[in-house]
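The chains shown are only part of the set, and none of them has been moved.
Chain lettering (A, B, C and D) follows the sequence in which the chains are written, and residue indices restart at 1 in each chain.
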Amino acid sequence: MRTTSDAFHLAIPVHDLDAAAHFYNELLGCKLARRYPDRITVDFFGDQLVCHLTEGPPPEKPESLYPRHFGVTFREAADFGALHALAVTRKIPFYCDVSTRFDGMIEEHRTFVLLDPSGNLLEFKHYLDPRMMY
Amino acid sequence: MRTTSDAFHLAIPVHDLDAAAHFYNELLGCKLARRYPDRITVDFFGDQLVCHLTEGPPPEKPESLYPRHFGVTFREAADFGALHALAVTRKIPFYCDVSTRFDGMIEEHRTFVLLDPSGNLLEFKHYLDPRMMY
Amino acid sequence: MRTTSDAFHLAIPVHDLDAAAHFYNELLGCKLARRYPDRITVDFFGDQLVCHLTEGPPPEKPESLYPRHFGVTFREAADFGALHALAVTRKIPFYCDVSTRFDGMIEEHRTFVLLDPSGNLLEFKHYLDPRMMY
Amino acid sequence: MRTTSDAFHLAIPVHDLDAAAHFYNELLGCKLARRYPDRITVDFFGDQLVCHLTEGPPPEKPESLYPRHFGVTFREAADFGALHALAVTRKIPFYCDVSTRFDGMIEEHRTFVLLDPSGNLLEFKHYLDPRMMY
């Protein structure tokens, strides 16, 4: 179990701050904490995500989920389902729709992956056995 | 405040699993959750970090902290200090030692940055005003 | 003690959504949850504040703190102090600076009052005896 | 998630302290914290509500729910239902009975509004997706 008082923080590149604010705040429903000329900070499911403005065009759609992505592993299936419903209702682009991985093993979990406007991949997961969340 | 039941998860590239396990488990004091042939998963301060084995040589030391790094923002100064002491005692390589940013502003915080064997940057922070953690 | 799962919500009139967003998000450091054409919703110290766009000019500065104002009573003096420091550093307009009320009585508390751009009054308090928070 | 140690506080006008005490304590089931000659303070679902005695007749029934009302957003549907049952059983006046708003959208929620003896409007809500509580 993690603490409630500390926060994970992740800094990622984005190529357009307005597009990032639209994606994370208006589509994904994260709260916008702060905006500076070169970055926005977001309360991403309780942790801190910082989107840094980066020069150049956004990358092509990534070729693989690996090795770099981030997201949330939900303890409750209902929270996983609610976020998937949000992504469908608000037409957020999926990189991969829901699938089951490690089928029949203790690590079995469902997962889906969203794509942000700068090509960052967001994976959301739910494990049958919550001890496997790590 | 974040939940204790969900976990942030972050997947990053590493170029040597043994070196990653040594860095995150033996030096940084994170618990090792699982090891597969192509990855290790780590309980990183209560969240899930997955280190994926990636081909090719590790990158040069990064030119900038931006736009990509990750870490923890501590609520208590004592926890920030304890981790800094650990890094010094165990001779973990610093990318930047402790400095103060946004001096005299409400966002004022202390920060230091560590470098893992695959060139990933880990930032640890402590804010004077805990409401600014986001 | 209150629950963490439910939230208080308060709807107030504002006369300019951009000014309200500037005041609550950029000055007061509250997270912006959602924006609609006629309102913004704000995570106000953990509760929900909805600012509804209202026609007409903003009212004059209120004549009295009573009967209508809202705010937060902090359990810890440090949190009261941190918010006061934020208001001073960021030059948020004070309606009343810090004073002590009910001096020498059990209800003794410190208080200060801020003024938002639409004439709403925000009171922040800290009681010597936390049982008097209600 | 909000803290359990701090409390929201809201001050509202009332035109009759006995009627306010009857409404909030005996009908709505809130605990009465303190009574002074010119105000009562109430533990309103865990937060502090202060009813200030105000001169003049109570206002007509409000023309609109906007822009000014307050209440609670419940995390659990059962708590929303229990409060609605209380209002029906104890014949508390409804300003609006239960309806669904933002139907088919992620912000979908049920809501009902009660009217206190001084014309203050109390809204109680329950969202399908608890992330939309803000």
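Please note the rule applied: a contact is a pair of C-beta atoms (placed from the backbone, for glycine too) under 8 Å apart; a residue touches a chain by one contact, two chains touch by 3 or more.
Remember, predicted model here, so these are calculated numbers, not experimental data.
S.K.: If you can see 4 copies, how many does the complete assembly in this structure contain?
M.R.: 8
Criterion: only the chains that are shown with their structure count from here on.
S.K.: Quote the value, from 0 to 180 degrees and to the nearest 5, of the angle by which the CA atoms of subunit B must be rotated to coincide with those of subunit C.
M.R.: Between subunit B and subunit C, the superposition angle is 90 degrees.
S.K.: Cα centroid separation between subunit C and subunit D, in whole Å?
M.R.: Once rounded, the distance between the two centres reads 19 Å.
S.K.: Please work out the Cα centroid separation of subunit A and subunit D, and write it as a whole number of Å.
M.R.: It comes to 35 Å between the two C-alpha centres.
S.K.: CA centre of subunit B versus CA centre of subunit D: separation in Å?
M.R.: So the centroids are 45 Å from each other.
S.K.: In subunit C, what residues contact two or more other chains?
M.R.: 4, 29, 31, 33-34, 43, 46, in rising order.
S.K.: Going by the contact rule at the top, pick out the subunit D residues touching subunit A in the complex.
M.R.: 1, 104-106, 128-132, 134
S.K.: Could you please specify the touching residues of subunit C with respect to subunit D in the complex?
M.R.: Within the complex, subunit C touches subunit D at residues 1-14, 31, 33-34, 41-48, 52-54, 65-76, 79, 107, 123, 125, 133-134.
S.K.: Can you check the complex and tell me which residues of subunit C touch subunit B?
M.R.: Result: residues 4, 29, 31, 46, 82-83, 85-86, 89-90 of subunit C touch subunit B.
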